[in-house]
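The other protein chains are all here in position, but one chain of the complex has been omitted.
Letters A and B mark the chains as written, and numbering starts fresh at 1 in each.
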Amino acid sequence: MKLEGEYIFDGPREEVWEILRDPEVLAKALPGTQSLEKVAENEYTGQMHVRIGPVSGVFTGKLVVSDELPPESYTLTVEGRGAPGFGKGTGHVQLSEPEEGKTLLQYEGDMQVGGRIANVGQRLIDTASRSMIGQGLDSLNNALQARLVGEVEGIEVEYVPPSEAKFAAGVARDMAKEMLPPPQTLGIMAVVALVALLLGYWLGSRSQVDSD
Amino acid sequence: MTQKHVGRRMTRTEDPRLLTGQALFVDDVQMPGMLHAAFLRSDYAHARLVSIDVSAARERPGVVAVFTAEDMGDDWKHGPPLVSPPPTVEDIVFHSRTHVPLVKDKVRHAGEPLAIVIAESRYIAEDAVEDIWVELEPLEAVVDLEKALDPGAPLVHDDLESNLAAHLVQEKGDYEAAKAQADLVVKRRIYIDRGAAGAMENRGIVAHWDVRAQQLTLWDTTQAPIPIRNGLAAMFGLSSHQVRVIAPFVGGGFGPKIMMYYPEEVLLTWATLKMGRPIKWIEDRRENFFATTQERTQVHYGEMALTKEGRILGVRHDFLHDTGAYDPYGLTVPLNTQSHAMGAYDVPNYSSELKVVFTNKTIVTPVRGAGRPQGIFLAERLLDIAARELGIDRLEIRKKNLIPPDAFPYEHKIIDQAFAPLVFDSGNYLATLERAAAAIGYEKFIAEEQPRLRAEGKHVGLGIVSFVETTGVGPYEGARVTVETDGRVSVATGVGTQGQGHFTSFAQIVADQLGISPRDVRMVTGDTAEFHWGTGTFASRGSVVAANAINAAALSVRNKVLKLASKILETPEEELELADGQVRVADLPHRAIELGELAAMANPLRGAVEPGTEPGLESTDYFGPKYGATANGAHAMILEVDPETMMIEIKRYVTVEDCGTVLNPLILEGQIHGGVALGIANSYYEQLVFDENGQLLNASLADYLIPSATEIPPIEVLHEETRSPLNPLGSKGAGEAGTIPVPSLFAQALEDALQDYGLEILEMPMSPNRLFELLHEESKTP
Partner (left out) sequence: MNIEYPISVTVNGTRYDRDVEPRLLLSDFLRHDLGLTGTHVGCEHGVCGACTVLFNGQPVRSCLMFAVQADGQEVTTVEALGTPDDLHPIQEAFLEAHGAQCGYCTPGFFMTLVPFLEENPDPTEEEIREAIAGNLCRCTGYQHIVDAVKLAAAKLGS
């Protein structure tokens, strides 16, 4: 699966770079992240609770930053696995300043997923990933604003990250937008299936209910 | 003998139990002290097993045991092949690689089991599966059938030089010489993809080793209880009489419920023998998408050579067949494809090179149709294309080439799935096709209706195809028929039942022989304690092989009844008749004796026994056909395509079936309806989608679209009846007939409906999306 996109931060490139490379901020920005620890220079391990449609569970993973060219670009390699399956991918992040005080982040990458998350969440992964990245970047931008205000005013402004529930609701909203049935869908069958999937498929695996 | 019940539209005797929820399915078995199993399955399609740590799972409260391949010690073995490998003949290469109970070294398809957890409840067992930490080193997966044979492709089985599982060439006549004479040779690449059987009941097993009785009982959703019993006994060193396999009511079979053995069958048996407690495992739907076998993927490079008049001179197809990660079912499916690649036609020359290929996907074994739909698709498609190129009407070209009624038995001079010569026994192929054409109103539709509808802007098309179905293969089945002292009759046979109405149609046969009501027949199927010789329910053979065994046993009992009654009524046998549960003198109906009374007399008291007397009105008989009976039919349909959305509406669907003697038209219609529904699913809705890593991307019924009542149209079922000369009842199978021709029919009808677009459909399944893509491609390259 290919992932690509861009995002504009309201701040200078150096500040964006710093915030992107701060594991604490990153952990807060992506709700569901239960831990993110630095284990070596440019290497982190962590746990993240992910829910994509019917599939949810905790992923344990590793994140490696390489080809670092501050404050312009770096490569991210992620590998995660857990009861819902596995995922691994490599992404390239590029930062530029199209105008004073704005930073353009462009990313492209390739992601491979397997297990339950691929088997039953397939048609939701694409939208869910894009939504998660989009929302994650939004909250990083919010964190950036908080930091910038703090710097100007000489005080520490606390950044309040979005709650996991709010985050999940955002993902669901984005997915619902894309689910308006295209003309090719299979009539009532698809609608029944979608409703079933959205409302309750996550109950499907008995044990998952417990792990929630 | 007057036929009173065979041929009647009788309602089913098994229904009252099924309709009230009282019929026993495997998951309904409850036993005191029963444990529950769940499996850890591989997320990867191809990976080396580095390590597996089950310690946390073992510590979870409620977990009784966790086993890996290592724990099985010497009991860890590859499964036996399910069907005999091909005879050692020159030109046949066959590498038998069978599956294992638990992965020991290498994972070969996603979903292969790595460990089994046995716990006090299924909930706990599933929790504990998530406690297991497994280290797998992913390997490049073999997914694409054609790339699998590239030099340097990763190997599914490291000890083989390539992913080639089998190689076989079949020749009839001299295709190349025929081709040299031909006015037209059409050549196409044809692709058919995988689907699931999708029985509503997933698989399930309850295994119980009763230590005190030294008796193993297995309730199993299998289509073949007797082979499972024999195999498990041999595998675990038990006498076959110590093993009882019960296939109770089974919620749909469609092929995959016959396997020897699924890893779960071996593991649950192994575990209960070790633990002495009953253990239940019920497959969930996601497991079913990985752990239950599937079928259909083949790539054909096909050719048909014809004269300009449209006579077929020869067919050639070189094809690849996907067998998945292992090949326990041998060559059954691709040999069936070859047996059907000439369709219902008189083809003098044939050449086929088959390569069976290992891939990192779920094992392939027959699914209703079993290689036949692919063969028929090839024959019918090439014929359609040839007709178009020659400017001959598609119905005309078919009539020209059908095997004529006087050509039977028609010897094909190639081997069939049993490695025996392929012979079509009987039929009137022209009659079924003409009947279908008349029923759908072929001439009028082409001449009047279609032009009118097209003028209204409607994309309406018609399809009409012919097909054959090889059925009723050996080796044999048996049955025991017993007259009880209350006048009712008990019948036991080895085949299991998965909804085919065996209880009823078999009872109709017995009722006719013994002059009783079918309602007075107590039927037992699929319990090895009741009958333990036979093979199983597959290859559309129940109404042929098992039915004729029951007929033979009932006839033997009838003879015993007549013999004894003749003595008691002091009347010659010829003057007696069996009716209304009595034996009576034909001309003097008051001189009669009840069957039950006669049964009591047949169990003589001390002193009344003459030497050589067998007690009881009971007989066990067997039937094994010389070769399989071949059914035939024709399907026709009219459909409309919305070229905006590619949604289809099937306006009419007509089938004409000739499956020889019809035992029960009501049940037969149900079989045809269900078969057609699966065919429609295979043609336009269902496809197992794998990514390049061998991950299945639609492993739920939300994504894998089994059609509902709004997709399946009303189906008109008509019959022709050409009795098979191969068995006394004259029956041929019909279980797969509905499914086989549907993809070829769909392709023709879709092309006809979209004829402005000059579309050629050379793959199945289609879907709205795929059709849209094809039309888009066509319009890009006008």
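Operating definition for what follows: contacts are C-beta pairs under 8 Å (C-beta built on N, C-alpha and C of every residue); 3 or more make two chains touch, one makes a residue touch a chain.
Note that the structure is predicted; figures quoted are calculated from it, not measured.
Among the residues B:175, B:249 or B:270, only B:249 touches the chain that is left out of the figure. Checked against the full complex, the one of B:20, B:239 or B:613 touching the unshown chain is B:20. Screening B:30, B:51, B:239 or B:613 against the full complex identifies B:30 as the residue touching the chain left out.
One of B:141, B:576, B:678 or B:737 touches the chain omitted from the figure, and that residue is B:678. In the full complex, chain B contacts the hidden chain through residues 11-12, 14-23, 25, 27-28, 30, 61-62, 123, 197-202, 249-254, 284-285, 498-501, 666-667, 669-670, 672-678, 700-702, 706, 708-710, 712, 714-715, 738.
Here, only the chains that are shown with their structure count from here on.
Computed centre separation for the pair chain A/chain B is 46 angstrom, with centres defined by C-alpha atoms. Residues 43-45, 110, 122-123, 126-127, 129-130, 284-286, 289, 644-647, 685, 691, 693, 695-703, 705, 707-708, 710-711, 768-769, 772 of chain B touch chain A in their complex.
Residues of chain A that touch chain B in their complex: 54, 81, 83, 85-86, 112-116, 118-120, 122-123, 183-190, 192-194, 196-197, 201, 204-207, 210-211.
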